[in-house]
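Below is one structure, written out as structure tokens, with a few remarks after it.
Missing here: one protein chain of the complex. Every other protein chain is in place.
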Amino acid sequence: MVHLSDREISAEIIEACRLGDRDAFRALYDAYKDRVYSISLYFFHGDPAAASDVSQQVFLKLMTRIGQFRGDAGFSTWLYRLVVNACMDAARRSKPDVTLSEEFSKPGSPEEDYARAQMANSVRAAVSALPPRFRIAVLLRYFEDLSYEQMAEALDCSMGTVASRLSRGHKILAERLQGLMGAKK
Amino acid sequence: MLRLGIVACAAAALVLAEGFTFNVGGPVASQDYQAKGARFVFRTQGCAEPAKPQVSGTAEGLVKGARQSVALKVLALTKPGVYAVYQNWPAEGQWVVNLKGTCADASAGALVPIGPKGFIRESSKFFPRAATSAEIETSLKGLAEGEKK
Partner (left out) sequence: MFTSHISGQLAAYIDGGLAPRKARQAELHMEQCASCRVECDQVRFGIAVLENLPLVEAPDGVWASIEVAFEESRPRQTPVVGQWRVVFAVSVVLALVVVAYWVAARPAGMRWEVVRLEGSPTVGAKPIRGAGQVGSGDWIETDGRSSATVKVGEIGSVEVEPNTRVRVVAMRPSEHRFALLRGEIRAKISAPPRLFFVDTASGTAVDLGCEYALNTDEDGFGMLRVTKGWVSFQFKGLESLIPAGASCRTRPRAGPGIPYFDDAPENLKQALERLAFEKAGNEALDIILDEARVRDTLTLWHLLSRVEAEDRGRVYDRMAALTPVPARVSREQALRLDHETLERWKEELAWTW
């Protein structure tokens, strides 16, 4: 069994995946699965079916295209390019009007976690309401520790556009979640 | 000795000239939609760092002549130093929220009577220390007598 630290993807692991080593591929999957799934889940308004679908697509593509990957530098960027493409393609194909998954709207937190659950629900709703280009940029930045250069590659745009989408996306979140906008001190 | 003096000065510096107090208002005062369902909101004033005060409280009640005390359900809102109080005490009886706060060496207290439409601003009392038991009982009695009229 191959064990990986959180971010280590060595050339050896990738080479092993290319040769069809199941354990190496499982290790790769384990290193990234939760982040890929989480980005997809919050991108698709909490829909676990859509998130599972996209996650599966991403790793299957990874599996079939790993031979094309040129080296261990930039692997995350390459992987998240697949995630961005899968999310945006699915968003273009899906109906424009989507309600939040019931998964997120269920009450059911214990009384003591009431406030926390309310806040989390609100943040999820606010993220869901972002335009797709801002939503994917915000989620990518939050769940992955990519530089702006890497994000630009994953999002297939310039670094200036990355900065602009993140600025506008976070500002919209703040507007939605701060209630009335008063003058800042 | 010098170090003690510096620490004392630093602690004193946390408390501003106007003193450390509570201020209460309706949910709209917070400008935070999370406070929509709150009974009222409160903030601390006069602490140099708004996020630093330690606040706590209880709901003190008189239900069919028997005294009750319930730990308060408070949510820290987005703006530092602003909190929302949600009702987690029984609907029947008379109730007063007892707030306590400290900022470095300074203390503050407040008694906020609860009415049918939220809190009773005119009867709210503020202290430079925690409210005493006698003050709490007086406030509850005042509420009970007010209801009888």
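A and B label the chains in the order they appear, each numbered from 1.
Please note the rule applied: a contact is a pair of C-beta atoms (placed from the backbone, for glycine too) under 8 Å apart; a residue touches a chain by one contact, two chains touch by 3 or more.
All figures in this text were calculated on a predicted structure; none of them were measured in a lab.
Engineer: Among A:Leu41, A:Val84, A:Ile136 or A:Ala154, which residue is in contact with the omitted chain in the full complex?
Structural biologist: A:Leu41
Engineer: Considering the entire assembly, which residues of subunit B contact the chain that has been omitted?
Structural biologist: 23-29, 31-37, 43, 78, 117-118
Engineer: Residues on subunit A that touch the omitted chain in the whole complex?
Structural biologist: 20, 22, 25-26, 29, 33-38, 41-42, 45, 47-50, 52-53, 55-56, 59-60, 63-64, 95-102, 104-105, 116, 119-120, 122-130, 138, 141-143, 147-148, 159-160, 162-164, 166-184
Please note the rule applied: only the chains that are shown with their structure count from here on.
Engineer: Which part of subunit A faces subunit B closely enough to touch in the complex?
Structural biologist: Interface residues on subunit A, with respect to subunit B: 111, 114-115, 118-119, 122, 177-180, 182.
Engineer: Going by the contact rule set out above, which residues of subunit B touch subunit A in the complex?
Structural biologist: 30-34, 73, 75, 78, 86, 88
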